[in-house]
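Removed: one protein chain of the complex. Kept in place: all other protein chains.
Chain IDs A and B follow the sequence of writing; residue 1 opens each chain.
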Amino acid sequence: MTTKQPILQVRNLVKHFPIRAGVLKRIVAWVKAVDGVDFDIYEGETLGLVGESGCGKTTVGMTILGLYAPTDGSVYFEGEDITPYIIPRWRVRKYILKTYVKPFMKLKKDKIDELPNHMKRYAEIFFNDVKSNAKEFIRMFMDNRKDKQKSIRRNLQIVFQDPFSSLNPRMRVGNIIGEALDVHKLVKNREERNRKVVEILKKVGMFDEHANRYPHEFSGGQRQRIGIARALVLNPKLVVADEAVSALDVSIRSQILNLMEDLQKDFGLTYLFISHDLSVIKHISDRVAVMYLGKIVEIAPKKNLFDRPLHPYTVALMSAIPIPDPDYKKKRIILKGDVPSPINPPSGCRFHPRCPIAREICSKEEPPLQEHGANHLVACHFPGEMS
Amino acid sequence: MDREYKRMLKKFFRNPSGLFGFALLVFFVLVALFAPFIAPPQPSNKHEPYMMPIVTWSSEPQPPSKEHPFGVCGRRDIFYGVVWGTRTAFRIGLTVTAISTLIGLFIGSISAYYGGWIDEILMRITDIFLAVPFLIAAIVLTTLLGTGLDKVMIAMITFGWMGTARLIRGNILQAKEEQYVLAAKAIGVSMPGIIVKHLLPNTIFPVVIQASMRMGSLVITAAILSFLGLGAPQGYSDWGAILNYSRDWILGAQGEALKYWYTIVFPGTAMVLFVLAWNLVGDTLRDIFDPRLRI
Partner (left out) sequence: MEKKKILEVRNLKTYFYTEDGVVKAVDGVSFEVYEGETLGIVGESGCGKSVTSLSILRLLDEKGRIEEGEILFKGKNLLDLSEDEMREIRGNEIAMIFQEPMTALNPVYTIGDQIMEAIILHQKVSEQKARKIAIEMLKKVGIPEPEKRIDEYPHELSGGMRQRAMIAMALSCNPSILIADEPTTALDVTIQAQILELMKELQREYGMSIIMITHDLGVIAEMADRVLVMYAGKVVEYADVRDLFKDPHHPYTWGLMNSIPRLDVEYERLNAIPGVVPDALHFPEGCRFRNRCEFATNKCAEEPPLVEVKANHFSACWHIDELRKTMKLAQEGETA
């Protein structure tokens, strides 16, 4: 694992949504959908992201794809900071000043080597290439904005949850898939486009004649295949699968899961696999991150996480899943209460009002995400005390 | 989709009032197309066939007869005016509806797509336009611009796009939530591309329906303006204009209130049927596409 390169690094990612009210549409509150999230995804792996409804999984996915502009924090793709290209232009200057220029100004030049990798690269550029000229440095991030955005689109793709609303009902399947090729000018003529469309359709287990049909002529599972084809036709490196099988029938779900595993091998894909279903996550992931109310509470290689969950929430989540075996006897941990609102998250550890082992410190101090055992990070004051 | 269209067609033609409206519409189209054969212009006004020929020198209306099946009014043949007036009606209706719908589409989709303060500004402007009663606004503007059919049309376009803008905005706001729009963004489709390829095709039908309903009422408004003397000039083949100079005879002769009935009934009937045709067709389309749209 450690020898592998992280393809995507997320640092202190924050996304808050404004709630507006009244005639003047004034902002009355903020939904803290994602509130400081750090994780890496390594090349070729599947990172599972699991958590209950509203905990911010989709928001994480959308933000790293640049479909939502992050409120704060950075996203690195293959070592390059792509944040400037996914936030509005007018925020770029401030972002660069805050993230790089200010810290670098305070930095002694010989301390560059102590910086984390993703920062080091920019420190070198800052000190060596542009000779500490902040203006020049910022201009670097403004240049080629359109091209950079396009390349982000090509490399990062998404498969959506709802196989019905994610395909335009008035477009033929061939155009739904081919649109991406047109936008990125990846084909020279119609024949080439058709060839590519058919090629990818076959890859996802469909037939060439399907290109001429409309989405409503297909079942949920087939539509999801079309959605996958649309994502893969651009040859992306990372695919975010947001509840990609949740809306499917049980007997179809396994077909799609198998397909996604096959495609991962064929195309060398990296997946961020988002789901609320721990069983699915367990099946498909190499590593798993558990989210609760806008934060990652635990992240670890699959085996570690399922064999020895350290966070009380993870433990409770696992025990809450009904096992399809009437003889399977287990101790159920029934959490009290509901998930609190992300508008006013609880102080300290956000899980403390529902946590069976919470103590005084939990409501006062927020536990940081720290390593407990190899590659096993957890944000709890008493990791592993509940099991 | 093809199957869907077929089903809609089947539904349409199973609906008697829709079928009736459609038949009426076809009838009007035929009349408009074949006007030169139904009511051939006299050699003297070949170059301006829209002017109703003067057929008599007496100013008193003449009842229907063999040569003038709808009678004569203001020295001119009513039949000729009604037939050629069909063309005028279509011209006004189609032009005004098309242009005002396009303006509405543009403003509404920009407003909905961008949201935020752009939406706020555009919608406030729409509100202001909506606050002025349509007819009064049109009258005032026509008076300012001067009389004439083209001026009437400009006035009606200026105050006719708001309904479309609001409708399309609401629909797009709804469609924007659909994931295929996000998917298009994820692929990298540009803003105009998303509006034109993804949003409009899925939201345009209610607009088309609304436009077809508006078509009829526009002709009435144009007629009212003509009736007030703001529209078409004397003698022009326009239903409203015919009604305008039948104005003096509306009260009939002494002791014979209905004596000049034909000066009103023929152009009036044409107008009512025209409006009815569009409304029936629009109504039926609306029922087929989305029963929830019914108010």
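We adopt the following convention: contacts are C-beta pairs under 8 Å (C-beta built on N, C-alpha and C of every residue); 3 or more make two chains touch, one makes a residue touch a chain.
Keep in mind that this is a model prediction, so the values were computed, not measured.
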Task: Touching residue (missing chain; options A:Lys148, A:Lys196, A:His276 or A:His372) - done: A:His276
- [ ] Out of A:Gln5, A:Asn212 or A:Ser254, point to the residue that touches the absent chain in the complete complex.
- [x] A:Ser254
TODO: Out of A:Asp113, A:Glu191 or A:Asp325, point to the residue that touches the absent chain in the complete complex.
DONE: A:Asp325
Task: Where the unshown chain meets subunit A, residue by residue - done: 52-53, 219, 221-222, 249-255, 257-258, 261, 276, 278-280, 282-284, 306, 316-328, 332, 334-335, 338-339
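One rule holds for everything that comes next: only the chains that are shown with their structure count from here on.
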Open item on the list: Can you compute the centre-to-centre distance for subunit A and subunit B, using the mean CA position of each chain? Integer Å is fine.
Closed with: 52
Task: Complex contacts: residues of subunit B adjacent to subunit A - done: 1, 4, 120, 178-180, 182-190, 193, 197-198, 201-202
Task: In the complex, subunit A residues that touch subunit B - done: 25, 62, 65, 67, 149-150, 153-154, 157-158, 160-162, 165-171, 179-180, 183-184, 214, 216, 227, 230-231, 234
